[in-house]
Structure formats: C-alpha cells, structure tokens
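And then subunit A:
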Amino acid sequence: MTVFWSLVRRDLVLTLRQGGGAGMALGFFLTVLVLLPLGIGPDLNFLQRLAPGALWITLLLSVLLSTDRIFAPDYEDGSLELMTMGPMPLELVALAKSVAHWLGTGLPLAILAPGLGVLLNLDTLLFGPIMLAMVLGSLALSLLACLGAAVTVGLRRGGMIISLLILPLYVPVLIFGVAATNSVTGVPELFGPSMLILTAISLASLVLAPIAAAAAVRAHMT
Partner candidate 1 sequence: MSFTAPHVGFVLVSYGFSTLVLCGLTAIVLWQARSAANRLKDLEARAVRRRKPAKPVNPA
Partner candidate 2 sequence: MFSGLSFTVAQGEGLLLEGPNGTGKTSLLRILAGFGAIEQGALELKGADEELTIGQRAHYLGHQNALKLALSVEENLTFWANFMGQSVSSSTIADHLGAFNLESLSSYSAGLLSAGQKRRLALSRLELVSRPIWLLDEPSVGLDTASCALLADAMSRHMAAGGLLIASTHTDLGLTFKNKVNLGDLGGRAT
C-alpha cells in the first residue's frame, strides 16, 4: 500500500506548494458566497431558506475549479506514462489521484462549510448534517472530477469540456446532498434516507469512477 500512499502524498505536497490548490478553492468558495446575497438581496430569512442549496452548489463549482489540474501536469511532463509502467494498476493510480484531490480541496471545504454557512445565516441546527453530508458528498465529487479529468487529459480547452461532462453526473450528488442537509424535521436525525443514498453514491463512485478513469487514460495513451 505504500505505493498508493506515496502517490497521494506527492500530489498533496504538489497542490500545497504550487499556489495552494485548497487556498484557491476556498477563495472561490468565499467569492461565490459574497455574490449570492449581493445578487439575491440581504434579507436574512430568505437567505436562510436558500443556504443549504447555495452552499452545495458553491461546493460543486469549487471542486470543479481545480479538476483539470489532476491529470494534466503528469500528462505534460511524461510522468503519466511511467505510472502505467508501475507495479500498481492504473485504476489505483486514478483512485490515489482522486483521494489526493479530495483531501486537498473537497474535504477542507466540507469541514469549513458550517462556518461559511454563517454568511448565509445558515440555521445552526443544520451545522451537523451539512458537514457530514458534504464530507460524504465531496468524496463522490472528487472521484467524478477525476473521471472527467482523465477523459479530457491532453485535449485542448479540456477545462471547458470537463464542466459539461461532469456537472450532469453531479446532479444526483446535489439532490441527495441538499435533501440530506434539509432532512431536518425538528431534530436533525443524521442518518435519514437521503444521507444513506448519498453515501451509497459515494461508495459506488469509489469503485466505478477509477475503473472508468483508468480506461480513459489507457485510451489516451495508445
């Protein structure tokens, strides 16, 4: 397993050293959070009803932002080719890259989400559900992002195509994510049906996305 974690560690070190991938995602997240009330109006009660959905959409866009940097640098400097010659199958390489992307951008945002939700006057009862839902959901987001990055690696204007490819795949994560956050009927029961379905989506993409991503990378190689 050290091979797997050596790749995850290297990718994390690279995102932190080169202009902070996580910092960029957080900056983008904050910027979108500022624009929403300015556009929709400062009425707190209205914003409160809006908050879970707005936070989830902002998370989706923030994760999407750094997607094309998952495979592109390795493709450009020839590392990707050598990775196919390593002892570890390409599927696990894709999984390692998704995990690194998740730990770098998705997870920090998910943990900060309640704090940032304060800006949208998020109901404090929702702090627990939204953090749990976002932690689970952001894993699925990173896995699907990795798939999109693998499909568009090496293509000109790959960044544009990625959003068209992956956003439709993000729809179920968004629906069940917001539903899981809003599943609060009085007492926030954390493990309602939506949360379980959200977890199911994450686990399914944990298995399927790397396989598809590896196939896509192989298609690019030959």
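Of note:
Going forward, a contact is a pair of C-beta atoms (placed from the backbone, for glycine too) under 8 Å apart; a residue touches a chain by one contact, two chains touch by 3 or more; residues count from 1.
Here is how the candidates were picked: all candidates are chains of the complex that A comes from, given by their letters.
Just so you know, these numbers come straight off a predicted model, no measurement behind them.
When you check 1 or 2 against subunit A in this complex, the one that touches it is 2. Every residue of subunit A that touches candidate 2 in the complex is listed here, in rising order: 2-3, 6-7, 10, 13-14, 17-18, 73, 77-79, 81-88, 221-222.
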